[in-house]
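The other protein chains are all here in position, but one chain of the complex has been omitted.
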Amino acid sequence: MSAVLETTPLLSDILASVKPEAGLKADALSVLEQLGLPGNKSEEYKFTPITRSLEKNFNFATKNSASELKSIESFAIPGVDAHTLVFVNGGFVEELSRYNQTDLKITPTSGTENGFGTLADFKSDALVAWNTAAWTSGISIEVKANTTVSKPVVLHYIHDTSKGEVKSFTRNIIRLGKSSSLTVIEKQDTIGDQAGFSNIITEGFVEENAALNIFSLQADKGKRFHFGQTSIWQARDSRMNSFTLTLDGKLIRNNLQLILDGEGIESHMDGLYILQGDTLADNHTVVDHRKPNANSNELYKGVIDDNAKGVFNGKIYVRPDAQKTNAFQSNRNILISDKATVNTKPQLEIWADDVKCSHGCTTGQLDEEAMFYLQARGIDKVTARAMMLYAFAGEVLDKINSGPLKNYFDSLISERLHKNF
Amino acid sequence: MLSIKNLHAKIEDNQILNGLNLEVKPGEVHAIMGPNGSGKSTLASVLAGREEFEVTDGTVEYLGKDLLELAPEERAREGVFLAFQYPVEIPGVSTINFMKTAVNQVREARGQQPLDAVSFLGLMKEKMKLVEIDQSLLNRSLNEGFSGGEKKRNEIFQMAMLEPKLAILDETDSGLDIDALRIVANGVNKLRDKNKAIIVVTHYQRLLEYIVPDFVHVLYKGKIVKSGTKELALELEAKGYDWIKDEVAVV
Partner (left out) sequence: MSKDNQVLEEITSKEYEHGWSSNIEMESAPKGLNEDIVRFISAKKNEPEWLLEWRLKAYRQWVNMKEPKWPNVTYPEINYQDVIYYAAPKQKVKPKSLEEVDPELLKTFEKLGISLTEQKRLTGIAVDAVLDSVSVATTFKEKLGELGIIFCSFSEAVLEHPELVKKYLGSVVPMNDNYFAALNSAVFSDGSFCYIPKGVRCPMELSTYFRINAANTGQFERTLIVADEGSYVSYLEGCTAPQRDENQLHAAVVEIYAMKDAQVKYSTVQNWYPGDKNGKGGIYNFVTKRALCAGDHSKVSWTQVETGSAITWKYPSCVLKGDYSSGEFYSVAVTNNYQQADTGTKMIHIGKHTKSRIVSKGISAGHSQNSYRGQVHILKRAEGARNFSQCDSLLMGDKCGAHTFPYIDVENNSAKVEHEATTSKIGEDQIFYCLQRGIDEESAVALIVNGYAKEVLNQLPMEFAVEAQKLLALTLEGSVG
């Protein structure tokens, strides 16, 4: 990036809020200073005016107020028995967390972990640089070789805005040993009606033959502005499944990056966004096939109503070495209202010649004929619409194995779709 | 049953197998382990007759025949089965159709009558149970859109259908979670008998907890440098391959 942006008041506030330190944090800070926050000309943030939103809603010269949260009962996922790790306003709260270390190791992120900062590239993205310079808390999860972690790990990211706006910077790192497996669930919630901004980066290393599942639930009814990046490196024969369900939030930007650095890898990236009001949800995904004989499969679907906006950008790289790659990508959207919009852009860059890649994207309306058919059978309009949208969403939901988490996601989706549009 | 003597093989200009010796008797299960690039998959490919590999020296005798003289399909018809590390997808061809063609061509070569639709279906139903595979999967295009686990189960299903005398499993356990691994291993174990031999090529010791081998061999630089029993695998898992490399260097 050649042009150095002029330092906006927002940026100076941000720079001033982060105490200069030595090492990676300081490096990242100077990158942030140099890059500036992405403007409307930025290709990567073309449809997502994150800088403008932050300027409008936050004062980065102020500090987070304290929280008196005593229980997270109301935010728990019904029926899911898990290691529960709770962050409130960006800080890890030991007293609210419930976990044991029998088959995994959970420690606060130190920033000195092996591989820290090597996957989420702070040199090209200001938001990543910002997190790398400003993170205050996070957890590091380690799973030993040949260990199947029996319970999932749930990460609760809670903003308590009852005493003022909240900004949180979280940094996690996950390392799975050979032939191990782990499931992580992320969930966002807000208390109070002030704005909150979260910037969360998770880096993951999945060693040979290991399997990592990450479920992300973004159904925060509060004023949540969010930037998240999950960057996962995968070794040979490993599996990675990610599922992102976005239902609420003011502005949600998810960067998901998978590096397939070995043969025999299988990766699935699934996403469902059902948006209303003025929610903006932006999913940017990158799959980087570096070695032969790996498969990636991506399905993102969206239902967008009111003034809501969906953005999808899917990049697939197939490097020269990555022969016999199978890479599939699909993004399908239904627009409910006239003002709902979606911007979708698949991007395939293929350097190998013996590969199977496909991408498809659609944007359309609800099939009126099918609607009429259902109504002609005596089904009322709201139910008919819900049935059809549910069927549309079901294809993604079915990617989750049955269990309490699927039931919970299912109930949230049904509830959302049964409203009177 | 299988006697490999001083086998040398190369692909293009890379010499991969350098004087490999192995004796396999009916009823035995041999596990072959080794670090990346030691020649495990090459051995499997050479035995099945993949063209890219050139045998430069040595002999392979199988049931009294010179195996290397036979075309790949002849080897298959003589009862050599390879479960592929990366099973190939063939769009538009269902597994059922594929297996029907294979089973009947193999039967024809063995001088048996082709199976009619009813007997074929019966055979299939019986074998499907072995690997807990669903018929709807077999109606779909061969391996297309299958998960890694489904592909590997399909390999074992095909093995059951073709009733081989010598089965070579090339990293059939790679990329499987623990449940899928159990299913695959169960399927293999049910197919073990005193007339059949199995060579299990694996990268991960974990498999050998489920398919217990009679012998474990360590392949390094294209040769078997150490042979032992299941305990050898445990030692490898605990210590890695470096001590083997050191040992070889000393010798």
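For reference, chains read A and B in written order, and residue numbers begin at 1 within each chain.
We adopt the following convention: a residue touches a chain if its C-beta (ideal position, glycine included) is under 8 Å from a C-beta of that chain, and two chains touch if they have at least 3 such contacts.
All values reported here derive from a predicted model rather than from experimental measurement.
Peer 1: Determine which one of B:P72, B:P114 or B:G240 touches the chain that has been left out.
Peer 2: B:P72
Peer 1: For the chain that's not shown, point to the residue among B:V60, B:V106, B:V184 or B:I199 touching it.
Peer 2: Answer from the full complex: B:V106 touches the omitted chain.
Peer 1: Which subunit A residues touch the hidden chain?
Peer 2: Spelled out for subunit A, the touching residues are 324, 353-365, 368-369.
Peer 1: List the subunit B residues touching the unshown chain?
Peer 2: The list for subunit B reads 48-52, 71-73, 75-77, 81-82, 84, 87-88, 90-93, 97-99, 101-102, 105-106, 109, 141, 158, 162.
In this section, only the chains that are shown with their structure count from here on.
Peer 1: Using mean CA coordinates as chain centres, what's the gap between subunit A and subunit B in Å?
Peer 2: 40
Peer 1: If you look only at subunit A, which of its residues touch subunit B in the complex?
Peer 2: Per the touch definition, subunit A meets subunit B at residues 146, 148, 178-179, 181, 208-209, 211, 236-239, 263-266, 293, 295, 324, 326, 356.
Peer 1: Over in the complex, which subunit B residues touch subunit A? Could you list them?
Peer 2: 85-86, 89, 147-148, 171, 174-178, 203-204, 206
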